[in-house]
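Only one protein chain is missing from this complex, and each of the others stays in its spot.
Order as written gives the chain letters A, B and C; numbering starts at 1 within each chain.
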Amino acid sequence: MDVILFLIFAVIAVVCGINVVVQTHPISSAISLIGVMGSLAVLYLLLGAEFLAAAQVIVYAGAVMVLFVFVIMLLNAGAETRRGRSLLAQLLGIPLLLVFLGLMAYFAQRLFPATAMVRFGAFRGGTALDVGEALFTRFLLPFEVVSVLILIAILGAVVLARKELD
Amino acid sequence: MQLWLIPVFPLTGFLLNGIFGRRWSKAVIHTIAVGSVLLSFAWVLKTLAGLGDLSAAHTEQYFTWIQSGILHVGMDFTVDRLTAVMLLVVTGVGLVIHIYSIGYMAHEGGYQRFFAYMNLFMFFMLILVLAANYLVMFVGWEGVGLCSYLLIGFYFDKKFATNAGNKAFIVNRIGDFGFSLALFLIVVHFGTLDFGAVFTAAGGKSEGTLTAIALLLLVGACGKSAQLPLYVWLPDAMAGPTPVSALIHAATMVTAGVYMVARSAAIFTRAPAAMEAVAIVGVATAFFAATIGMLQNDIKKVFAYSTVSQLGYMFLGAGVGAFSAGIYHLVTHAFFKALLFLASGSVIHALSGEQDLRNMGGLGKKIPWTFATMLCAGVAIAGVPPFAGFYSKDAILAAANNHAPWMYWVGVITAGMTAFYVFRAIFMAFLGEYRGKGHPHESPAVMLVPLVILGALSLVGGYLFRVPGYLAPLFPLAVESHDISPMLISVAFGLGGIALAWVFYVVRPGLPDQLAATFSGLYKLVYNKYFVDEIYGAVVVTPVVSGSREVLWKGVDVAVIDGAVNGAGNRARGIGGVLKLLQSGNIRSYATWVLLGGVVLLFVMGVMGGLR
Amino acid sequence: MNFFLLSLIKAVVVAFVLLTALAYLQWVERKVIAHIQVRMGPYRVGPHGLLQPLADVIKLITKEDLIPPHANKFLYLGAPFFAVTMALLSISVIPFGSEIHVLGNTTWMQLTDLNIGILFVLAISSMSVYGVAMAGWASNNKYSLLGGLRSSAQMISYELPLSMAVAAPLLLANTLSLRHIVLQQTGYYLGFIPRWSIFQGPMPQIFSFIIFLIAAFAETNRVPFDLAEAENELVAGFHTEYSSMKFAAFFMAEYANMITVCSITTTLFLGGWLPLWPASAGSSYVPTLVFLGGAAVALYHGLNPARRMDRLTLPVVAVVFFLIAVAFLVPAVQAVLLPFFWFAAKTGALLFLFIWIRGTLPRFRYDQLMGFAWKFMFPVAVANLMVTGLLVAAFS
Partner (left out) sequence: MTGVPLSWYLILSAVLFSLGVAGFLLRRNVITVFMSIELMLNGVNLSFITFSYQLRQVNGQIFSFLVMVVAAAEAAVGLAIILTVFKNRATLNIDDVSSMKD
């Protein structure tokens, strides 16, 4: 069951991820990205992080991506024009990326014993209670700092997007 | 007892007026400013009433300010009898002067700025007085210096005012430098800055250490209290509004040095050489400033030199071991000198800005209240019994007589000169014929009431507030001498000074000019304040300025620093010229480089981590 | 019984009830609005227009299915189904009633109880904006695009006060599970004031309730916040270009959202399936009395018919009501249906409020809408949350 669920949502995530990169129209990319986020939320649930799964959908899919879609619609962004100028990125980037991926996969295989298995329900430390307790005790300072950050971001966004008063 | 409320009231006033004052009417501004000082004064009274007889110091600790190694500095306040006296003087006289300012500043611009600065000054002065350790005191010390600078330069559109402010600030730096060196020495030798701990431990330290600390403290005190040789800023400080002169440059801030010396009595008494230095500085300043004061024509300059001279008296008192007499004189001086300034402010107000004594005269009939109150201050400062100045000056002179007779005699002569120059100013301003233009008018009640209050205090303050007796637990009283002849002599000199002024400026007004012609060399020397400013200019300022310009700027700055910076810049530009090729302006190629770095890093980590 | 089989049965039952309710909610809305406007409403199809939903479905299915030129086909076709899926999803965590025992099986009248139930609902509601936004964008029509833009901005803005308003009763309940939120509201003050969140100490959530309700109107794009489909400005907003079943899907989504939101409100603030007053005071007989009363009214009108048809239909209705009333007296049935009756009664009252407001209030202007969300609702919601938090902390 675990394997089936994992495979289903991993495949959805990867396919949507590829779609994000391949689609020329930003709105298709955005929809695909929502797909990635949704399937990742399910994977989070499988990993026992139920609060994070909900937060993933609410924050990422429900707020961040809505902003993206909103901006795409607002700017009426069309499909991008094909005129590449960076040979470097394509010639060097893709092989590098493959090397990177290979290295990461190799490390992941080597560093964790084959016995390390993920079973749904084996770890239940991700409830809202657990996350809240950690956030408001041990991680209070980062939490507050991040709140300040988001406040600054709000102000920054308002200032940037404001109509010029002239 | 919530001591912190005492300084916080004026701070609140400062913040309110400083931030919102621009939009408020004058009534709101001065209500807040005076109200905050009134609250502060009331809280002082309540606190002192609640603390009983204060036979032991009451200390409150609020929070740790600095914790570094062994050094622990807390934001602590303390109240003992010395502090109590200072608190009453600062808030009481401060309150009266704030009220006076309502009238004096009514027609000036920058109303809210003035009151905001005044409140800020009160805040820092109260911090200074309440401090329970040297560092907190230093905060107040620097703070009042800042407010002094701001208020001297209050009329910042006038060049001389900003120059005077700068001068005060820079000269004070010299003193503060000494003070901070003293603090460093204290930290080195005592490991703490708390008054209690330092004074308890002072007994076990060597005399050399204590003398060094005491002398450095004296340098600090000289700067703040305008003693020789750092007194030059105070006469110029009269560029500020008159209430500022009264509050900061007569009654409170300039006496901070005396307060600091008295507070550090435990150190000074164990360093006889430093004590001697204090006494000599004091008596020399007293005499020296009095001689200058005799020939000044600007009414505020006269009182400025008088302040310097009277501060010298206080130092004399402290230096000869009579700390309580010094503080006593501080209190009475706060009354009559504040009064002198406020009354002269009233005169200036009446004459719409005229400050030159030669353009006054005959004002006694036109502004009788001012005249009467000024007369009260005059008799008080001249040491006529039984008015305020008599008690405190007598206490100092008696102590000086016990210590060294020559100091007593210099003090007595100075007392005569004091009486002379004060009454010279009074006679020139109020008696005779009116020599100016314009139509003098009496000041409004809001200015006269403070004058009357201070006048009454100048008359009876010395008798009412027996400071030495109150401070006896802190500073043991000197042996009571039954010989009253020194007292009689000083009174005689005082009266003689008044009489001489009467003769010179009322009976035979031509006499001073004849004398000046006779002793023209001496006259010019004194009239030009012994050319001290010019000497300082030639000896200190010019070499520093030209040295900075020729050596530091054209030599060090251009050749060494600019050379190094430009050289580095040129190298960077050269390297950048090569690296520029990487900056294609294409974000994706940048990302590729980042990726390359990531892959290399990952690879290295794998190899180093033993994953092969 | 097998967990999956049980779940499947429950899902089928819930889907059937919900879809029927959806269809008839529209009928109710048309009827209620008609009566507000002193009209008769649907009357031709079936007695009192009761078969009108069926007729609508047939009409919609048989309509021509248009796809505008240059539309993004995938999104254009996907949007309505996405919308309706999201609308139906959150019903799965709503508890309709308490524990029941049927044929030896014990189960809850709830599809599933998640630990993060309320977060799930919020997540789904935040996703539902995509249906409208996609539809608006994919239609390749400026009115649709404007409608989509409006509704996405509006939904994001009202999501904040909504979440804040939800958080406050959660502080009282101390759980995120919807079932436990209801269970926590069990009991009565002084024997008759229910301990529902809107009455519960130390901070009655009445402000939270009002904010939630207002935000819910905006989230469901209902009057007075229906700017996404403001017909006099944007033709029909995001669904201008839709016809046939795809249009029906948006309609279903809107009504399903309404039902969901009302159910959530009931659960969070009005004590879910809990009765209005204690069973000891006779609350168990309320459904019987209500249906008996309904039967009596129907019988009266059947005996004094206003139209010829009523002579036949209204007595039938009366008999049905009477049978239901009797059924509520049977203990076994009572145990199952009584909680559901209360839940349905509260939700129905809220739905009636939705319809009532639609029939009463005019539409907001767009800047007023956003200003209202950010300058009024959000601060009030935050203040309410803070006060609640402080009081809960002080009294715990």
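In this text, a contact is a pair of C-beta atoms (placed from the backbone, for glycine too) under 8 Å apart; a residue touches a chain by one contact, two chains touch by 3 or more.
Just so we're clear, the structure is a prediction, and the values are computed from it rather than from any experiment.
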Taking the whole complex into account, name the chains on display that the unshown chain touches. A, B
Footprint of the hidden chain on chain B, which residues? 583-588, 591-592, 595
Mind pulling the chain A residues that touch the left-out chain? 1-3, 6, 10, 13-14, 17-18, 20-21, 26, 29-30, 33, 36-37, 40, 43-44, 46-49, 51-52, 55-56, 59-60, 63-64, 67-68, 71-72, 74-75, 77, 80-81, 83-86, 89-90, 93-94, 97, 100-101, 104-105, 108-109, 112, 114, 116-120, 122-123, 125-126, 130-131, 134-135, 139, 142-143, 146, 149-150, 152-154, 156-158, 160-161
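Following the convention adopted for this analysis, only the chains that are shown with their structure count from here on.
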So, what's the distance in Å between the C-alpha centres of chain C and chain A? 32
Mean-CA-position distance for chain C and chain B (Å): 76
Note: chain B sits from chain A at a C-alpha centroid distance in Å of 65
Multi-chain contact residues (two or more partners), chain A: none
Could you list the positions in chain B whose residues touch two or more of the other chains? none
Give the list of chain A residues in touch with chain C in this complex. 27, 31, 34, 41, 50-51, 53-55, 57-58, 61-63, 66-67, 69-70, 73-74, 127-128
Of all residues in chain C, those that touch chain A in their complex: 72, 75, 114-116, 119-120, 122-124, 126-127, 129-130, 133-134, 136-137, 145, 148-149, 152-153, 155-156, 159, 176
Chain B residues touching chain A in their complex are 584, 586, 588-589, 591-592, 595-596, 598-599, 602-603, 606, 611
